[in-house]
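Some notes on the structure that comes next.
One chain of protein is taken out of this complex; the other chains stay put.
Here is subunit A:
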Amino acid sequence: MSEAIRESKLKKALSAIGRVAVYMVMGIFAFMTLYPIFWLIMNSFKTTREFQVSQLALPHAPTLQNYVEAWKMGDFSLLFPNSIIYTLGATAGIIFLSLLAGFAFAKLKSRATKPIYNSFVIGILLTTQTLMIPLFLEVNLLGIYNTRLAVLLVYIGAGLPIGIYLSTEYIKAIPSAVVESARIDGAGFFKIFLKIIIPMSVPVATTLAMLNITSIWNEFALINILVSKTELKSLPLGIYKFSGSLSTDYGKQFAALTIGMVPMLVFYMIFRKQITKGVAAGAMKG
């Protein structure tokens, strides 16, 4: 009996040690995740000279001057609205077109569904980045290089495969009787789509919004080859300007990086649950 008690005590002690070790490993990883971000924000309030002398201490005379200058140099007052237009425009486009096609694939009968739907599913693993050179030549060929239209079209096209996959699977789960009884009442397909399918698809639309807002806001590779005019650029392109010759002007560079980072951090803090759910759903591609 006492043997058994001793054993269970030992087990408890061991598991306590294990628990501490687990906390330590995860704590170190969490620290390594957050500290660089904290370090960046903290140093964005130092002058470049103070940064060069001391990088680890808190700023002794915090200044906003870096932000004022970085905002001007990066033309952020132009780029911010652009990023908002691209992100919201493309996300709305992806959601609407995905639900529309998803409804047709899921509830309307056609022999075309199989080949077309499968071609979308194949597109999920075909990343658009691998096509940036032919895409660049294509938008030139179409005469839409340096236009907002090109950015929106490419972003929507690139977001459709996963959008259509998730929408179709979601709408398939809506009972067909809902659609059929509306048909018997004389409703057309578009009316059914607007009045029944869209309201019932809010969860999948939310998932798509989370996935696309975060990825389009941060997107760089594609927009980099689609526009070169400052008036059309997005935030990541503006921030990239602070590398190269400006990269040793640390104060401004850090302010610019912080400006680029904070909107998404805030968005993440508000929608963390939905974003996490979206990632889990969106990453497991057919």
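Here, a residue touches a chain if its C-beta (ideal position, glycine included) is under 8 Å from a C-beta of that chain, and two chains touch if they have at least 3 such contacts; residues count from 1.
The definition used in the following text is that contacts and distances are computed from a predicted model.
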Fill in: Name of the absent chain as recorded in UniProt (options "Na+/H+ antiporter subunit G", "Aldehyde oxidase", "ABC-type transporter, integral membrane subunit" or "Teichoic acid D-alanyltransferase")
"ABC-type transporter, integral membrane subunit"
Worksheet item: Looking at A:A61, A:I133 or A:A177, which makes contact with the chain not pictured?
Response: A:I133
Worksheet entry | Hidden partner chain, residues of subunit A it touches | 18-19, 22-23, 26, 29-30, 32-34, 36-37, 39-40, 52, 54-56, 97-98, 100-101, 103-105, 108-110, 112, 116, 119-120, 122-123, 125-138, 140-141, 153-154, 156-158, 160-161, 164, 169, 188-190, 193, 214, 217-218, 220-221, 224, 235-236, 239-240, 242-243, 247-248, 250, 253, 257, 260-261, 264-265, 267-268, 272, 275-277, 279-281, 283-286
